[in-house]
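What follows is a short report on a single structure.
Only a single protein chain was left out; the remaining protein chains are all shown in position.
Here the chain labels run A and B in written order, and each chain numbers its own residues starting at 1.
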Amino acid sequence: MKMKAITAFLVFLVILTLPFLVSAVNGDILSQAPQPKLEKAKAPAGVENKCVEEVPYMRANHMNILKTARVQVVRNGLREKYKKYSLENCFTCHRNRAEFCDKCHSYAGVEPGCFGDRGGCHYANTKK
Amino acid sequence: MSGLTLLYTLFAYVAIAVFLVGFLARIWKYATTPSPLKIPLTPAPVNSVGVVYRMVQEVGFFKSLFYSNRIIWIGGYLMHIALLITIVKHLRFFFKTTPAALAWITSFEIYVGFIFFGALAFLFLMRLVIDRTYYLSLMQDYVLLIFLMLIAATGILTKYYVRTDIIKVKQFVMGLVQFRPEAIPGDPIFIIHFTLVLLLLIYFPFSKLMHSGGIFFSPTRNQVDDAREVRHVTPWAVKG
Partner (left out) sequence: MAEEITTTEEKTVDKDIAALLTSPPKRAPEPTPELTGKIVKPKIVQGAAAHYKPHVAKPEIQEKLGFPGTLVENWQEAAVAKMRELLGKYKSLQVYMDICVRCGSCTDKCQYFLSTRDPKNMPAGRAELFRQVYRKYFTTEGKIFGKLAGAVDFDLSLLAEWYSYFHQCSQCRRCSLYCPYGIDTAEISMAAREIMDSIGLGQKYTNEIIGKVHELGNNLGMNEAALRNAIEFVEEEIEEDTGVPVKLPINEEDAEVLLVTPSADFFATPHLESLVGYAKVFHQAGINWTLSTTAAEAGNFGMFVGSYYHMQKIASRIKQAIEELRPKRLVVGECGHAWRVAYAFWNTLIGPFDMLNQKYPRPQHICEFTLDLINRGALKIDKSANDEFVVTFHDSCNVARATRMGDKPGGQFDIPRELIKAVTNKYVDMEYDTIRERTFCCGGGGGLLTDELIDVRVKGAMPRMQALHNVMETHGVNFMALICAICKAQFTKIMPKYGIPMEVAGGVHQLVGRAIVLGAKE
């Protein structure tokens, strides 16, 4: 009776404190946010050396931009209008998937939709 | 550390503490209150393996509800499954490196937030439409549904419409679970989402949400039907 009660209590304790337990087992109490490495290309003269949108906006919304551009270009043929957002353009700076994309993507547990395994199109520049 | 971060860090710890202590105190109460007599709802399993199987059917598939009311079962089951998937998907915020299995599950886009919201809205509607449940419903029944709908709505917003920077969110959450506070993301939608979740955690142990833990202690479902074979003895009811 008492044993049963204690077992039940412990089971629920473990389930409820799972996030804390996991992070304890997970180790590296001082882990920091991933730092993606950027190998920037030299901008041509007279062009500002920066991304197509502000960095904070890109962090949260790059997937929408990429997806919109893909649909508009590939399905609706608006290549000129969305030239600014072409993936080729991105690849000039963001050229290394492992050092740039995957740093955050594996941290957040999100599979990037651009490449490889499931439904992605781009294999170039995607050395893991 | 900004004032907002400090405030939310404290708020989060208070909410988690209230939830943990409150929930476990209730569980302790359920577990230690004696069950003086054998009252399984028969036909019942005649051994403990059978009881586990019965519980799996009840907790995993809502079997009794299924045979009782198919409409409410559909709403309730969808809601709970969507909630479960949502919770699993949120687990990636608690791992430093997301385990492959979790990342794999997360990679399926099945719009689970919308299903969750839809099921909640359906349950809300059913409460109003069926005269019997309308009569029974209390303020807290509606409040909880609205609460969950708001949590679902803000979650959907941060994921599909007003994208939030999830790396910052993860930093913040990892900071909390590793007791190493990090800055809270400034995104207002996220802050609303987070606030609602914390409030829900605080209310949880005092509410009917305790059915989540309580069902395991329901004597009509968790007892073995062996009254004739094994003498059932509890402290206050049987002397010696």
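Worth a mention:
Please note the rule applied: a residue touches a chain if its C-beta (ideal position, glycine included) is under 8 Å from a C-beta of that chain, and two chains touch if they have at least 3 such contacts.
Worth saying up front: this structure is predicted, and the values here are computed from it rather than measured.
Put simply, the missing chain touches B once the whole complex is considered. Here one chain is not drawn; of B:L20, B:A44 or B:L196, the residue touching it is B:A44. Contact with the undisplayed chain is limited, among B:R26, B:K89, B:K170 or B:H193, to B:R26. For the chain missing from the display, the contacting residue among B:Y134, B:Y160 or B:F179 is B:Y134, taking the whole complex into account. What chain B contributes to its contact with the hidden chain is residues 26, 29-30, 33-39, 41-46, 58, 62, 64-65, 67-69, 72, 76, 126-141, 206-208, 210-211, 214-215, 217-221, 225, 227-228, 230-233, 236-238.
Operating definition for what follows: only the chains that are shown with their structure count from here on.
Averaging Cα coordinates per chain places chain A and chain B 29 Å apart.
Within the complex formed with chain B, the chain A residues making contact are 1-2, 4-6, 8-9, 12-13, 16-20, 22-23, 26-31, 33-34, 56, 59-61, 63-64, 104, 106-111, 118.
Residues of chain B that touch chain A in their complex: 19-20, 23-24, 27-28, 30-32, 34, 91-92, 94-98, 102-103, 106-107, 163-168, 170-171, 174, 177-178, 180, 213, 216-217, 234-235.
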